[in-house]
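For this depiction, one protein chain was excluded, whereas all remaining protein chains were kept in their positions.
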Amino acid sequence: MFQVNRAYPYIFYLSLAIYLFSVFWGLFLTPEDFVQGNSYRIIYLHVPASFISQSLYLAMAIASAVYLIWKVKLSVYLVRSIAPIGAMTTFIALISGSIWGIPTWGTWWVWDARIVSTLILFIMYLGLISLHDSFNNNEKADKFLSILVLVGSVNIPIIKMSVEWWSTLHQPASVTISEKPAIDLVMLYPLFGSIIGFTGLVTCLVILSSKLQILKREKNKSWVNDYV
Amino acid sequence: MQPIIRAHNLSYKINDKKLFQGITFDLFKGKALHIKGENGSGKTTLLKIVCGLTTPTKGDLTTNTNKKICYIGHKNALKQYLSIEDNLALMNVGNHQDIQKYLSIFDLDKSLDINIANLSFGQQKKIALLRLFLNNSDLLILDEPCVGLDMNTQKILVEFLNQELLNGKVVLFSSHISLDIVSDSLSI
Partner (left out) sequence: MDIIKFEFLKLLKKSRGWLGPILVFTLIMIAYPLTVELTDIELGQSFFSILWIAALLVMMLATEDIFLEDFNDGSLEQYAISQNNLSFVVGSKIFIYWLVIGLPISALGSIFCVGIINQPNFGFQIFPVLLISTYIFMNVFSFGNALSLTKGSILGTLVTLPLLLPLLIILGKVVIAINFDLNYSGFLFLLLGILSIIIVIIPMITSYIIRAHLE
């Protein structure tokens, strides 16, 4: 019944391999940073996690819009299943960012715009989950979840642009589309690899979570009994 | 002649459980329809669908009326902390003489400045029914209108509804008590 079941092992092992390979490369085979020493290596966890947390919210926003306009039930199942995973990756991003902060800037938390906006994103994920679970009537809960996701998506541009609009402690983007990257190529390749690998792993998590959500919400249908 | 309400194959589901299905009816001018059913069978939901508050899961509904719908539901829409006078001002129905006429019929015209919260259940229902008696609509939708009313007031209500039917309005109501109104009936 689920076509993705056939492809799932390939996705999982491939992305695991890519991620571990990139992390290994980044951890052991790249030279030290001139200023930060060895502590910059947490970038291979922190950057993919924060990139994924924002992309997941964007994915939720698009799926919510699809649900509100075309009433496709599958999209709202997707939104509900992505929410806890997004919360987890945002948490990883915050924690790894704090760990990075201690050797580099001497403090593990500072109230600058990007960090506070990411914290707001984390709280929004938790709020979405708690709002959806507090309703008994599933259709109402779905509608409100989608509306809240769309209204909260105003936070994403704030996170992205906060390093440019306000002078913050966080460094501006090292890799842009138009200019030469500010980061050395030796470190850039494992960074890309780790982003791709992490994306693949999170995709596997999303697949698992949405399968569970579909089975849970459609448990009155006959095909579920045949499947399970 | 176009029916005022045309409902075709209405069905409603809550949480994947069917409440009712296949409801079809046409209501023309001057006709009444009595919705019958057990508790929890979906009478209030059907009335809300006709009002436009709820959307049915399947089927369609068309209403051919230019004026607003007059809906008397379970809740009274009265402010508990305001007096009778203020509530009537908020209701914004009818003119002063008509209001006085009905208030004196209901025996409530003596002290207009007591709080709604100090009235009994039946008295509050009578004030809420003023919205019906002074209505300016073609379509009257009543959900259990006789709950809490004494026999006298029920008679007045039935007489009023019969008169409205003669005036060409449409009445759609649900009631456990049988009322003396010329109506078709529909069981859910």
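Think of it as A and B in the order they're written, each chain with its own count starting at 1.
Here is the rule we go by: a contact is a pair of C-beta atoms (placed from the backbone, for glycine too) under 8 Å apart; a residue touches a chain by one contact, two chains touch by 3 or more.
Source: prediction; values computed, not measured.
> Among A:18, A:52 or A:124, which one touches the chain that has been omitted from the display?
For the chain that is not drawn, the touching residue is A:124.
> Among B:52, B:122 or B:168, choose the residue that contacts the chain missing from this document, as touch is defined above.
B:52
> Pick out which of B:77, B:147 or B:177 touches the chain that's been left out of the picture.
B:77
> Please output the residues of subunit B touching the missing chain, sorted low to high.
48, 51-55, 68-69, 71, 73-82, 86, 89-90, 92
> At which residues does subunit A meet the chain that is not included here?
Residues 113, 116-117, 120, 123-124, 127-128, 130-131, 134-135, 140, 143-144, 147-148, 151-152, 154-155, 158, 166 of subunit A touch the chain that is not shown.
Heads up, the rule we're going with is that only the chains that are shown with their structure count from here on.
> Once you find the CA centre of subunit A and the CA centre of subunit B, what distance in Å lies between them?
Inter-chain centre distance comes to 52 Å.
> Can you check the complex and tell me which residues of subunit A touch subunit B?
Residues 136-139, 220.
> Which bits of subunit B are touching subunit A when the two form their complex?
By the definition above, subunit B touches subunit A via 14-16.
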